[in-house]
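Have a look at this one.
Rest of the complex left out; these chains stay put.
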Amino acid sequence: MPPLAEIRRALFASVLSDCLDAVGLMDQALPTRIRPLDEASVMVGRARTAQFMEVDGHVAGTNPYELEIALIDSLQQGDIPVFACSNPARIAPWGELLSTAAQVRGAAGALMDGAVRDIKAIRAMNFPVFHGGIGPLDSKGRGRVMAIDLPVRCAGVKVASGDLIFGDADGVVVVPQAVESAVLELAFDKIKGEKRTLDELRAGEKLGDVFAKYGIL
Amino acid sequence: MPPLAEIRRALFASVLSDCLDAVGLMDQALPTRIRPLDEASVMVGRARTAQFMEVDGHVAGTNPYELEIALIDSLQQGDIPVFACSNPARIAPWGELLSTAAQVRGAAGALMDGAVRDIKAIRAMNFPVFHGGIGPLDSKGRGRVMAIDLPVRCAGVKVASGDLIFGDADGVVVVPQAVESAVLELAFDKIKGEKRTLDELRAGEKLGDVFAKYGIL
Amino acid sequence: MPPLAEIRRALFASVLSDCLDAVGLMDQALPTRIRPLDEASVMVGRARTAQFMEVDGHVAGTNPYELEIALIDSLQQGDIPVFACSNPARIAPWGELLSTAAQVRGAAGALMDGAVRDIKAIRAMNFPVFHGGIGPLDSKGRGRVMAIDLPVRCAGVKVASGDLIFGDADGVVVVPQAVESAVLELAFDKIKGEKRTLDELRAGEKLGDVFAKYGIL
């Protein structure tokens, strides 16, 4: 498999999405409501999952962040924490402090279906965050991580720890490990064909003719 | 009727919306979820409609883009392809290749209730796209154009081929051909009144007094 | 209580949200769909509420903006008009003219769960607007202010005239007058602890250790 840096340099979320389609996996793209905090971000790495449970109020004397902290402190180079937030419209579990702790450990970014806060500070750090909204509400008293590194659904898409995550301005795709090498091979091929198609379209060729020749749209 | 370039230079989506209201058409603005890819875009032209049907999987041996390609290859100067996407949250039927093919033929932009992809490339081309979200999922195997140049509902608003489409940072309005000259005449009048209203408000006049004088808010 | 300018300089929506949580008020943040027109805006001031009723068509001979104009013309330095729009997906009750009239009277910004229009002009004025979408549809014939300075729900959050409103890139929080001094005191304290936490995380300390020391995440 090509190194993450090569994937990051050469590929796109949309090309990977087409190649996931080609191997029969049609539900690997996060929905359009998941957006990058900075559209210039390109995020490539491996998922580390956390599943939230909704809570109604903080229980005094407990650490509401226990497993969440354990996940962050165990991050390796290139990891991407993936938060399945359960009541994603209500909580902003990610902010400047987690971004700082994750970036120090070499994380490649963060993905969540809930909201993010401290967005100016995070943008200034150049730490890629793909999120389900921007808002100030802390997770404490609203949600709590109850499981880490189990399969989750993030914004409806299955993610398991170890899956390849690719995010850019067009959105986020999840490449399961079982199809990773097949999908990457297809993707590196496809970007060549797109180049030729584009050149001929720019030259004014009919779309019908160009599609007949290369089969790419 | 004034030429498209004059309309584009002088008018605004919000003024046209007010004038459509004035002739009794209250449902001509696309909803707020339809946004420009680039807020600096101003898009003025005539609709060319395409209606998608949902499909579940590609049928081998068929061309999933047949009518879509026919529409694009038949675009004339100033045309705006309008895609009614049916399952708009799921598909991104528009991208760099279609933008290129449409721009080469002189299209004034594109409008869809579905998603768009390849957004960095499209922004770099200065091709106006008004869309219902950003995401990587191709339409192939998810939706297929089954009719072109028939009346459609794009994000709930009726659009017929030939209708005048105006989009700017405030959104998109559809001006049906039957009221086009009446609406344009009202709009060119209204922008004069707004200028006077604004000047007096800036000078600190009471809003009540200024509204009493010009009847504009 | 510190002056508005000091609050504006030193605090953040997310810190205030945490401190509202700390005094037991967990529903004071506007939902994530309410966004600033300009993410660089910081808006601090006191609410002046207006409640819309849906209408279906303009009744000739009436002034559809009567109470709305009364509210705007009565704004004081630091006030923030708060519009509860009832059918917020349909109307854009705020635009360049209201922004101008409000800014002339010293308003600190505007907040609404409905849409805003004339956004380029408003951004150029540096007038902070926090809104529920961008769109061209005027309120005339669609909604009408029927009560001002009564308690409202703006995007689901209770707001009374006189409440402290704080908005920045992370969103908007409403601080009821009854808890205002307690919340501000907590907030000025909390920002000190966050600074120390951040410094130690940047230095590579474990998140678990730093949280154990300062209790802040």
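Going in written order, the chains are labelled A, B and C, and every chain counts its residues from 1.
Just so it is clear, contacts are C-beta pairs under 8 Å (C-beta built on N, C-alpha and C of every residue); 3 or more make two chains touch, one makes a residue touch a chain.
This one's a predicted model, so the numbers in the text were calculated from it and none came from an experiment.
Q: If 3 of the identical subunits are displayed, how many subunits does the entire complex have according to this structure file?
A: Total copies of the sequence across the whole complex: 6.
One rule holds for everything that comes next: only the chains that are shown with their structure count from here on.
Q: Indicate whether more than half of the residue numbers at the subunit A-subunit C interface occur in both copies; give same if so and different if not.
A: different
Q: Compute the rotation angle for the C-alpha superposition of subunit A onto subunit B, expressed as a multiple of 5 degrees.
A: 120
Q: Approximately how many whole Å separate the CA-defined centres of subunit A and subunit C?
A: 30
Q: Residues of subunit C touching 2+ other chains?
A: As it turns out, subunit C has no residue touching two or more other chains.
Q: Show which residues of subunit B lie in contact with subunit C when the two form their complex.
A: It is residues 12-14, 16-18, 21, 26, 29-33, 35, 39, 169-171, 173, 194, 197-198, 201-202, 204, 206-208, 211, 216-217 of subunit B that touch subunit C.
Q: Across the complex, what residues on subunit B touch subunit A?
A: Interface residues on the subunit B side: 57, 63, 65, 69-70, 72-73, 89, 92, 95-98, 100-101, 104, 115, 117-120, 132-138, 140-142.
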